[in-house]
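Shown here: the complex without one of its protein chains, the others still in place.
Just so it is clear, A, B and C label the chains in written order, and each chain counts residues from 1 on its own.
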Amino acid sequence: MPSWATRNEVIVALVIVALCVVTALINPSFLSLATLFDMLRNGILIGLLAIGVMLVLISGGIDVSFTAIAAFSMYAATMLLVDLGIGDSLLLAFLISAGIGLSLGMINALFIAGFGLPTLIVTLGTLSAFRGFLLAFVGSDLISNVPPAMRDFSRSMLVRGTDAAGYFYSLPTAVLFLIAAVVITWFILYRTMLGRSIFAVGGSREAAARIGFNVRATQVFVYGYVGVLAGTAGLIHASLARVANPSDIVGLELEVIAAVVLGGARLTGGYGTITGTLLGVTLIVLVNNTLVTLGIPTTWQKVMIGFLILLGTGLPAFQARLRANRMG
Amino acid sequence: GTTATPAQAQEYTIPTVVKIDGIQWFNRMREGVDRYAEDTGNNSYQVGPAQADAQLQVQIIEDLIAQNVDAITVVPFSPEALEPVLARARENGIVVVAHEASNIENADWDIEAFQNVDYGAHIMDQLAACMGEEGEYAVFVGGLTSRTHNEWIDGAIARQEEAYPNMTLVGDRNETYDDQQRAYARAQELLRTYPNLRGFQGSASTDVAGIGLALEERGMEDDTCVMGTSLPSISGQYLETGAVDGIFFWDPADAGYVMQELATMVLDGEEIAEGMDLGVPGYNSVTIDGHVIYGQAWVDVTAENMDDYPF
Amino acid sequence: MTSPPLLDLIGLSKSFAGVRALDDVGFAIAKGEVVCLAGENGSGKSTLIKIVAGAQPADAGSIAIDGQVQRRWSPMDAVRAGIQVIFQDFALFPNLSVAENIALNQELSAGHRFINWKAVRAVARRGLERVGVDIPLDQTAETLPVADKQLVAIARALLSDARLIIMDEPTTALTEREVRHLLDIIRRLRDDGVSVLFVSHKLNEVFDVCDKIVVLRNGRRVAAGTAAEFDISSLTRHMTGRDIAAESHRRAAGADARELLRVEGLTKHGAFADIAFSLKAGEVLGITGLLGSGRTQLAKALFGLTPVDGGCIAVDGRPAAIASPQDAIAHGIGYVPEDRLTEGLFLSQPIAANIVVGTVDRHTGGGGLLDRHGLKAEARRWIDKLKVLTPSPDLPVQSLSGGNQQRVVLARWLATNPKILILNGPTVGVDVGSKAEIHAIVAGLADAGIGIIVISDDIPEILGACARILVMRAGRITDEVSGEVSADDLALRLAS
Partner (left out) sequence: MPELADPQTRPEPHGGPHGEPPALRRLLGLVGGASPLTRLAVITAIIFLVMSLLRPDPFFTAGNFSSMAFQIPEFALLSLAIMVAMLTGGIDLSIVGVANLSSILAVLVMRHLAPEVGGEAGTLGVIALGILVALLCGSLCGLLNGLCVSYINIPPILATLGTGLIFTGIATVLTGGAAMMGFPAEYSVIGNGTLLYVPVPMWIFVALAAVVAVILSRTAFGLKVYMMGTNPLASRFAGISNAGINIRIYMICGFLAAVAGLIIASRANSAKADYGEAYLLLSVLVAVLGGTNPYGGVGRVGGIVLAVLSMQFLSSGFNMMQVSNFAKEFIWGALLLVVMVVNLLQFRSAPAAPGLPRPQGQPAPSLDKT
């Protein structure tokens, strides 16, 4: 078997294609632009978060606090915008939310890069602490009168079409943020020394330090970047949903990590690709949004999702195992 | 507030344990509980777990028993799960009043705003009227594990089958995990799968908001009907645009207040009888079935009267 | 007036919990000088190197570059001062390509912010050319054989315009041919005015290239001088504090010895083919060959770590199905792997646990519980028997020096009391004194009737230990020689 055929990305892509074919056979209306746009729209949040998680995994860490950061920045930013009456500027909204995300990311960085604590432990702690702080001290009521800038943003569409019955299907402008995040992250990872330092630290922290990479600076960047991505993703989520609900988003962390690992990133660090991550996100979003179309009874849906996760991770893992056996 | 009634010899400590802390619904309930504390001078307060989980509620009640409170009023996340711990509470001489738990055994009283099945049927009546009694509709529940939501939907489907033969239910009960984004995505998927879908009935307070958003983005506000349990603060914007056509609820503040009042009455040894007035709108003439008390406390809210309910 | 030395180490001391790794060590390296650091295992060589590289701080003492005492000393400072290090553990990035592993260093010290992939590949190609090897640039380092990893590490260090290159046992995984090439490179570097600090336990290499020699013992500098002032026996004496007799431990099988192991037609596509040999009780059989000739794969197959595509193995005259290490152990086969850090040791676990892990099942008493005293005693026995240098068996094994770590791995297998023992590079990174002791141990095992297979690149070692030597090339056994041949003869047969 040629080596490309056994790569994670290819296997996940095949699973995706198979799922699409089966869905389309059962319900031909699945093959529509509306489906595509809906999936893209529902993939924005997970996609942005997944890119951050991928970066962390590459750098040899793991982050479970990013959902709490997203919820915190989203809610606190919306609250600030409303309370200060400065809800007219979208730019300001994003700056505030990303800024809060950055600050929370820096708290992670303080413990991880500053004290050198294990990342899983730190982010487990901050997940609990950020969420608890938000709901106990910032607020727990949802804000449904989101500021005008966010409301307008949610109505701003990149493409809008009309189907046979005269109804719209549309692609929100927010998808540009996902595209921008992909491009920027790709550039950082593959065109800059900073990107190489992230891979290097993930491959061998010790070796990176010995040849003179600034390991701490790299970690600070990674957790800060994740914070910014999470803050941005949070604000987009609140805008599109037209409500800032502080208990949203938290709870997605394992799903997002699953998407990234499905895409071939390794939990042991050093490995991960953007294509793979996007494929992993696609599979997760697809599974979550085709079960009704497939006619799977609600009671069986959890079983299905679990089974597809096992299939998506199991196939590449088993392939790799066979390959390793052949090599010895 | 008014001062305590002379009959009340002492001030009681009566916590209200809710399903989950911090959500709109129970924040509103807290207002009722706090008002009761103010009105009576009781130490009435509300607590709830940080996550919706029956076991966390059990733990909170364990702690309350250890503190020897006078009464516990509770909105169980899962009534069955609380039976043993509530039994222990009563063994310790603590009065128990429940809400949204008509099947509960270990409570002195359970107060229901209404009969769940009737409420579900009532929502179906409104939905049918809006849809002209024909067409495809879908139903949503917050969780398959939520007994109340499922009873509402049971009532709704039963009413549709009996009274509206031209309406058809499509798909299964859609589970949204009380998450607006999931309700939104589910609505999208249903619309793609069933292009003739014209009606939605939601159960969790975020369901109709998510559905409304999906319909608005499709430009389907005027051609569809969306009805379900929610609060104006959550779904108001969609009521305004017509994406959501009607919402239903009972005022959690009143429910909280009535639970506290019932607990105090039991502690004071007052009698509770069919047809009595608990002094709160919707509970002016209650019916009693065993140890379950029913009011008629549901409210229908549309774009017209939503401003009367600022929560 | 003479210019100050390039590097001057002054009174360096360093302690680890309870161990004085370095005690007031000082010496200097001049421009274009090749200095050898010699010493037994655990004498402090690697520690000294890590301090000079900025990877570890010293407890006391100072470092002067061109006569200037340095205040801050981080890895980056060391690189800026023109110091490049080939670490004992290579310090490669397993997830990055060979090209990046070689060139990133350069890019980093050049202060580049962006990556020019063409330049990276060009630089890497140049580096590999200097070492005189051809390794695919896009292969990830993780998948390279140990020797190639070492070559990549060497290429990386040679590339930079270093003024001082430090090599901590750079030749352990290399075969004769690469070693000779590396020594040539060192001589060339010296001619170009580059200084080299060189650590090796292969004393012939030391005398081959070094201008000066510094000897450490127990963290103290016990001798220093030009290479001419030492010979092998005096150097050995300084290192160990005693004389080491160059005795032969060669063991051949007795005429009537039982056949322990017979291999026939053993084949694994892409690794080795049609391997046939037999091993008798009390025999020490050598297997040698050039890099990548398939020896490691063969050993792993015998131990059940690699599934084979064909052929058969018989133990004690009966066909043996060996599909896992457990099967191999059940047949009395033991295997000491070549890469002790990743394959051999549980670094953060106690020394004692590392020794007894293979035999715990035997120490299970009544009720399925461990006999902890028995285990402790067993660990102590092996620590004493193999002279593992440690204050306590409860310390993590990572606190040991390389050679002592190797003894721990050996001890584990000896404790299992095997019938057949496969030793892959048994004395890699082990000092002369210990080496002789390990050879004596191996000989003793053979005398006790164990069949031993020694896989090694170390020609003197293999000649000293084995009566019969198989030479492998490209996955096949191409030659069988007796242990009586001369070292030069064997080297010739290997290279031909």
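One rule holds in what follows: a contact is a pair of C-beta atoms (placed from the backbone, for glycine too) under 8 Å apart; a residue touches a chain by one contact, two chains touch by 3 or more.
In this text, all values refer to a predicted model and were calculated from it rather than measured experimentally.
J.: Using the touch definition given at the top, which of the shown chains does the missing chain touch?
T.: Output: missing chain touches A, B, C.
J.: Using the touch definition up top, pick the residue from C:328, C:420, C:472 or C:490 that touches the left-out chain.
T.: C:328
J.: Could you tell me which of A:33, A:136 or A:165 touches the chain that is not displayed?
T.: A:136
J.: Among C:112, C:363, C:380 or C:493, which one touches the chain that has been omitted from the display?
T.: Answering carefully, the residue with contact to the hidden chain is C:363.
J.: State which residues belonging to subunit B touch the missing partner chain.
T.: Against the missing chain, subunit B presents residues 21-22, 45, 47-56, 58-60, 62-68, 78-85, 88, 143-147, 150.
J.: So which bits of subunit A touch the chain we can't see?
T.: Contacting residues on subunit A, toward the hidden partner: 60-61, 111-112, 115-122, 124-137, 140, 204-207, 219, 254, 257-258, 261-262, 267-268, 299-307, 309-310, 313-314, 317-318, 320-321.
J.: With the missing chain put back, which residues of subunit C would touch it? List them for me.
T.: Looking at subunit C, the ones touching the missing chain are residues 5, 8, 10-11, 15-17, 26-28, 30, 35, 50, 55-62, 64, 69-71, 73, 89-92, 94, 142, 212, 214, 223-226, 229, 305, 324-326, 328-329, 335, 337, 339, 341-349, 353, 356-358, 360-361, 363-364, 368-370, 372, 398, 412.
Following the convention adopted for this analysis, only the chains that are shown with their structure count from here on.
J.: Once you draw an edge for every pair of touching chains, what topology comes out, line, ring, star, complete or other?
T.: Contact pattern: an open line, chains touching in sequence.
J.: If we define chain centres by averaging CA atoms, which chain lands farthest from subunit C? Would you check?
T.: B
J.: Any idea which chain sits dead centre by C-alpha averages?
T.: Minimum centroid-to-centroid distance belongs to A.
J.: Please tell me the distance, in whole Å, between the geometric centres of subunit A and subunit C computed from their C-alpha atoms.
T.: Result: the chain centres lie 44 Å from each other.
J.: Just the number, please: Cα centre separation of subunit A and subunit B in whole Å.
T.: Their C-alpha centroids are separated by 34 Å.
J.: Among all residues of subunit A, which ones touch two or more of the remaining chains?
T.: none
J.: At least two other chains touched by the same residue of subunit B: list those residues.
T.: There are none in subunit B.
J.: Per the contact definition, I'd like the list of subunit B residues that touch subunit A in the complex.
T.: For this pair, the touching residues of subunit B are 21-24, 27, 50, 144, 171-175, 179-181, 184-186, 188-190, 192-193, 195, 206, 209-210, 213, 217-220, 233-234, 236-237.
J.: Sort out for me which residues of subunit A touch subunit C in the complex.
T.: Residue list for subunit A touching subunit C: 190-196, 199-200, 202-204, 206-214, 269-271, 325-328.
J.: So in the complex, which bits of subunit C are touching subunit A?
T.: 53, 55, 74-76, 79, 85, 87, 91-96, 100, 104-105, 107-109, 112-115, 268, 271, 297, 300-301, 305-307
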